[in-house]
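Of the protein chains in this complex, one is absent; all others appear in place.
In this document, chain identifiers A and B correspond to the written order of the chains, with residue numbering beginning at 1 in each.
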Amino acid sequence: MTGTVSLQMTGPLARVTLSHPGKFNAMSRAMWRELRSAFTAIHEDRRIRCALISGDGGHFCSGGDISEYGDFRFAEQSLSDFHENEVWGGLQAMLDCDVPIVAQISGNCMGAGLEISSCCDMRIAGESARFGAPIAKLGFPMAPREAALVLNAVGELTARELLLSAAVLEASEMKLRGFLNSVVADAALPATTDALVSRMLALAPVAARLNKQTFRALRTHPQGLNDLALNAYAYADSPEHREGVAAFTEKRPARFAA
Amino acid sequence: MTGTVSLQMTGPLARVTLSHPGKFNAMSRAMWRELRSAFTAIHEDRRIRCALISGDGGHFCSGGDISEYGDFRFAEQSLSDFHENEVWGGLQAMLDCDVPIVAQISGNCMGAGLEISSCCDMRIAGESARFGAPIAKLGFPMAPREAALVLNAVGELTARELLLSAAVLEASEMKLRGFLNSVVADAALPATTDALVSRMLALAPVAARLNKQTFRALRTHPQGLNDLALNAYAYADSPEHREGVAAFTEKRPARFAA
Partner (left out) sequence: MTGTVSLQMTGPLARVTLSHPGKFNAMSRAMWRELRSAFTAIHEDRRIRCALISGDGGHFCSGGDISEYGDFRFAEQSLSDFHENEVWGGLQAMLDCDVPIVAQISGNCMGAGLEISSCCDMRIAGESARFGAPIAKLGFPMAPREAALVLNAVGELTARELLLSAAVLEASEMKLRGFLNSVVADAALPATTDALVSRMLALAPVAARLNKQTFRALRTHPQGLNDLALNAYAYADSPEHREGVAAFTEKRPARFAA
């Protein structure tokens, strides 16, 4: 029983579910590898237009699976392998995914959960969700790539508060801090994300992939705008572009092919 | 009838007005060129201490003028020319303007309107203003320079939401997201921006230009602080500096010459 990250593709929608019963979906090493496989598959499947990630049993993810820590955390090389390859392999696959990703967050969203949700394009939470990264109680710092990821998503004030004071913040506060797009009643969370995903599935899929590539390039090479601009307009004669403008002009909904 | 961007200079204040009747001030290609001319003129006129940009008829700007799109959007070269030269020419002139710019935003502030307001130093909105960039319905992505601009102004969470879900957000929400300095009753909007502009016109005009140059340099060359610091103190013996400190010491309002 090391938990699972499952992937279910239904037409243009990919559902990814974190599941580790009895541990609030804590990420085991096997789950990090499965997370990587899932998002690599989503990225490579041109039929997929949107991904929704959530957790089983009323929680998103409570962190790492501490029962495994004795096996690898106390030697530099195995600790480095864990963070640089296993954890970052999963998170990098999410960051490299061109398909828009929505996080549906309920219950605990701590440590690994905070990092996974930080890789998503949109974050919708139930009102009782709780956020933190209290690893200062566990005696270790956040790995640099993970710290950079969380810092970018939650902002510097919140990143420092979470790591230096082991604070746990409510969903309403994380909305104010700019980490969440919206907070809804717990019971309304699935219907809210389903409605959002339906809306997103009707939008231009290639444009979404191009926008995500641009955002990624702006983050990794902020000084590379001139190069980006050189290759930014090849979509001009595409069917999707023509359909979108034609539909608007003809006052009808656009129908974007896969 | 392709709309106009008009410039009215009254003493130290420049008023820029977007106007395209019947199209909620959608930006035509001619208007982008006029926007560039207006802000180039403002930047070069040392008498001007503040610029206020607003839209005609209860709206700021609803986006691009889609009736022109068939002429140029479906060929790579003309599409690139449009975004890189016409649109970016206008936006870059705003970003290069050393004079503080206030946006007075009512009604629709979409697409091009969001980009234009993103170039302003302060943004005041009426409570019924609405913000978005729903080009995913039109089948195309945001051009890289424009995406970088909007990302910087609205933050990454909001930029992704606007582009990947075609969301339209209310003024109160955009205040929480950190895009707006304040939101006031629609009827109070002109008086609010007039009061703000009056306050700004009484402040040190050369200091404002130097502050804007510093902010611009920090954005375009974030690692260039040592060079910036080398040339940062030439104002030491200036009349404006002496007048400001003298006025404070003498407990009287400062009178800053042009």
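Please note the rule applied: a residue touches a chain if its C-beta (ideal position, glycine included) is under 8 Å from a C-beta of that chain, and two chains touch if they have at least 3 such contacts.
Fair warning: this is a prediction, and the values are worked out from it, not measured in the lab.
Novice: Out of A:Arg177, A:Arg199, A:Arg216 or A:Arg242, which touches the unshown chain?
Specialist: Once the missing chain is taken into account, the touching residue is A:Arg177.
Novice: In the whole complex, what residues of subunit A lie against the chain that is missing from view?
Specialist: Touch set of subunit A with respect to the missing chain: 66, 69-70, 73-76, 78-80, 83-84, 135-145, 147-148, 151, 155-157, 159-161, 163-166, 176-178, 222.
Novice: Touching the hidden chain in the full complex, which residues of subunit B are there? Just list them.
Specialist: Where subunit B meets the chain not shown: residues 100, 121-123, 152-153, 175-176, 178-181, 196, 199-200, 203-204, 207-208, 210-212, 214-215, 217-218, 222, 225, 228-229, 232-238, 240-245, 247-249, 254, 256.
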